[in-house]
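The block underneath contains the structure these notes are about, expressed in structure tokens.
The complex appears here minus one protein chain, its other protein chains still in place.
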Amino acid sequence: MGIVLGTNQYGKAEVRLVHVDRSTPRHVITDVNVTSQLFGDFSETHLTGSNAAVIATDTQKNTVYALARTGGITTIEEFALRMARNFVDKYDQVTGARQEIEQYGWGRIETSDSGAHDHAFVRAGTETRTVVVTKRGPEETVISGLTDLVVLKSTGSEFWGFPEVEYTSLVETTDRILATAVSSRWRYTSSNVDWDKSFTSVRQILLDRFAGTHSYSLQQTLYAMGQGVLEAHPEIAEIRFSMPNKHHFLVDLSPWGLENPNEVWYAADRPYGLIEAAVTRDDLPADEAAWAGIAGFC
Amino acid sequence: MGIVLGTNQYGKAEVRLVHVDRSTPRHVITDVNVTSQLFGDFSETHLTGSNAAVIATDTQKNTVYALARTGGITTIEEFALRMARNFVDKYDQVTGARQEIEQYGWGRIETSDSGAHDHAFVRAGTETRTVVVTKRGPEETVISGLTDLVVLKSTGSEFWGFPEVEYTSLVETTDRILATAVSSRWRYTSSNVDWDKSFTSVRQILLDRFAGTHSYSLQQTLYAMGQGVLEAHPEIAEIRFSMPNKHHFLVDLSPWGLENPNEVWYAADRPYGLIEAAVTRDDLPADEAAWAGIAGFC
Amino acid sequence: MGIVLGTNQYGKAEVRLVHVDRSTPRHVITDVNVTSQLFGDFSETHLTGSNAAVIATDTQKNTVYALARTGGITTIEEFALRMARNFVDKYDQVTGARQEIEQYGWGRIETSDSGAHDHAFVRAGTETRTVVVTKRGPEETVISGLTDLVVLKSTGSEFWGFPEVEYTSLVETTDRILATAVSSRWRYTSSNVDWDKSFTSVRQILLDRFAGTHSYSLQQTLYAMGQGVLEAHPEIAEIRFSMPNKHHFLVDLSPWGLENPNEVWYAADRPYGLIEAAVTRDDLPADEAAWAGIAGFC
Partner (left out) sequence: MGIVLGTNQYGKAEVRLVHVDRSTPRHVITDVNVTSQLFGDFSETHLTGSNAAVIATDTQKNTVYALARTGGITTIEEFALRMARNFVDKYDQVTGARQEIEQYGWGRIETSDSGAHDHAFVRAGTETRTVVVTKRGPEETVISGLTDLVVLKSTGSEFWGFPEVEYTSLVETTDRILATAVSSRWRYTSSNVDWDKSFTSVRQILLDRFAGTHSYSLQQTLYAMGQGVLEAHPEIAEIRFSMPNKHHFLVDLSPWGLENPNEVWYAADRPYGLIEAAVTRDDLPADEAAWAGIAGFC
């Protein structure tokens, strides 16, 4: 019975980069967090400590900055692909790469006297745009996404009809608060897409469907969101969600003779419901390897 | 030499409350985190364990929810004042109260087909609106504020002219990124103010001054922000700031023959500069007790 | 081209439970965080909103508490297995379950006068013991682990011999600080193991190998740790690691005429190296499905 090295990858995580496009006085900033990982023939460093094949993680970090300088960053998808291709094409021992990027949103400061400012910005929202590019030899998979899109409906959500089984005590409701922090990732069928246009449309569909679906379960809302995206986006093979059910409990004020007609709620931290699902197409192959190591997307 | 009980206060912290105003189909939500603390004649519970005077922290929590139901929440300032008055006026042993509230921002979801939604919302920004009300007998102090207003200027910031002393190695610059997360709190001269109007104006002035000030130091920007607020708001006695200098370091790409004309930056985590200051009026009395226990506002 | 529901699971996350064994005056506490998820025939709630098959997440939470009461918690592995079997055996629509538990360590308070206390405890360390049990029909997989075991060697670590390629600027070193936060998970070949004995031994081997390996790369240290575990534990099929290289940079004090013979270091936050690998056996089948949704274990 032999002990052997299994799957492995290594790199530099969370390289924080702010790119300022100064080509006009109206600056454009791109604020990202890049994690570069490589895989390939790296058994020697594990088995003997010889680093003769190792592209140092420090070098990967330098490459992030250098490629940002030489080619700019148009979209995180394009930049992650460029990173992956750089490593896989350039080094024999690198048979694959996984490039993960998070992007933080900024808007221009709206000033009182002259509107949107040329070079002063304010962070916009808790939401993060994400991409994971996996390249294995010539094969490239792009999974875009967003996290922490926090949404809430103050009505239009019900939950009833579940079976009363052992240890069930939950009471049915026809009017509750539905709140979640949407984390969603979607896999493209190609690496040649208008990334910004696709992202903007997907995000809007997610919001439209969350707002527009009269909900009988968070699962139903989730599926409606995914269905909407796949219907409108043939370039997307599948979309996955991890959505906490952020419970809001109606406070019982009856001990003090007070009604509470769905007005005063306690927003709980833990535990929370957790709903995870993929919405996919029945005529496309799966690509489970592309999802490896991504937390919370079953 | 006697050992005695010194200053003390107690209460319930971080009562999470979401209030839904359903008076029209266009719901309004208020999402807050309330910390209620009382002080007064509570030596017995410390010295003997007798709780005969103790308004239970659980009761303070219930009061948050009950008062939200009976009077709604128009502004966090008004609600904190109402909380404080409730406790101080009602119980002899309660000589004072400190009510702290954080409010999280939400906007309406903009749907594709029908615009801003009636009852579907999305979290807006990382920013938090705050208030600390301190009431000692009849005296009330209101300190409003905001935290985590993250802003950045991609140019229009210099730093030079500092003395070269022992251990100085910093190089002067006439063009750097200036970034900070504004935490600011301002003390009112009265507890009878149009709170929302005042808050909205202060926030806009902070943004205007941050954007509009050509900066030679973060201290200078800070003072300009505070000065702007006091000039426009006679109802504000003083304003304090705690502002990290979130360093962005220009990446040196010269080893690879690349220029970097202020385009590619490394956003550092720690250490960071930390600038704290008050801007105040020379003809009004100080009120240091109102600031006790508030972190990072010297 | 049809849009269909893909893989999905749902449940209650982060059920915080403290169990006190009071069978003798020397209490024993078990402090855990349980996430229960089910999979099976749940398409209806996604497609139509009918919850007729849904074991409510609230019921899953109640089950955590009820099973802790009826059977106690001997080990988190045993408890997770009991949870999974309860759901899969009891409900036709539940074809599988994933039960994830984190356990927080506590020690007894050592008092001055009478040593280890019977019922007073103090939190021990940042480290968390973990388990993920996946049950699909009769098949059960147990993956135990630990996270945030933070370790550091102040010498006995080198890094050199890496190729000088494009964008390489790192300087070779024969003496550096090596620091990491070990996250490791290992998959058992069976669900009938002396869990505590196995865990304790694995943890000790990880520490022994980290301390005892003269390191030429973090990869080498990682592999030595995994090899040690597999050599001593035939009941373990494979072990995986996700280990940040928490960089400590020697501070250059030469501008002020000061030597720094590896004494004064800057502990950096980001970026950090990230090394992930599996150490496995060449004569056992893989079980990739058991690792789905676990972050950072490629």
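To keep things simple, chains are lettered A, B and C as they appear, and every chain counts its residues starting from 1.
Going forward, a contact is a pair of C-beta atoms (placed from the backbone, for glycine too) under 8 Å apart; a residue touches a chain by one contact, two chains touch by 3 or more.
Predicted model only: the values in this text are computed from it and were never measured.
> If I consider the whole complex, including the chain that's not displayed, which of B:Thr128, B:Ser198 or B:Ser217 touches that chain?
B:Ser217
> Considering the complete complex, identify which of B:Asn51, B:Thr74, B:Ser112 or B:Asn192 is in touch with the unshown chain.
Of the listed residues, the one touching the omitted chain is B:Asn51.
> From the listed residues B:Thr63, B:Gln103 or B:Thr130, report the one that touches the chain absent from this view.
B:Thr63
> State which residues belonging to chain B touch the missing partner chain.
Spelled out for chain B, the touching residues are 1-16, 35, 37, 39, 42, 45-59, 61-63, 66, 90-91, 98, 159-163, 165-170, 215-217, 219-220, 222-223, 226-227, 230-231, 238, 240, 244-245, 270-283, 288, 291-298.
> Considering the whole complex rather than only what is displayed, give the residues of chain C touching the chain that is not shown.
Residues of chain C in contact with the hidden chain: 16-22, 27, 29, 31, 62, 65-66, 68-70, 106, 109-113, 117, 119-126, 149-156, 177, 204, 207-208, 210-212, 248, 251, 253, 256, 258, 260-269.
> Since one chain has been left out of the picture, which residues of chain A touch it in the full complex?
Interface residues of chain A facing the absent chain: 166-167, 169, 255-256, 269-270.
Definition applied: only the chains that are shown with their structure count from here on.
> Quick check on this structure: which chain has its C-alpha centroid closest to the centroid of all protein C-alpha atoms?
A
> Using Cα averages as centroids, what's the distance between chain A and chain C in whole Å?
For chain A versus chain C, the centre distance works out to 23 Å.
> When the centre of a chain is set as the mean of its C-alpha atoms, what distance in Å lies between chain B and chain C?
Centre separation, chain B to chain C: 37 Å.
> Can you list the residues of chain C that touch 2 or more other chains?
Counting only residues that touch two or more other chains, chain C contributes 166-167, 169, 270.
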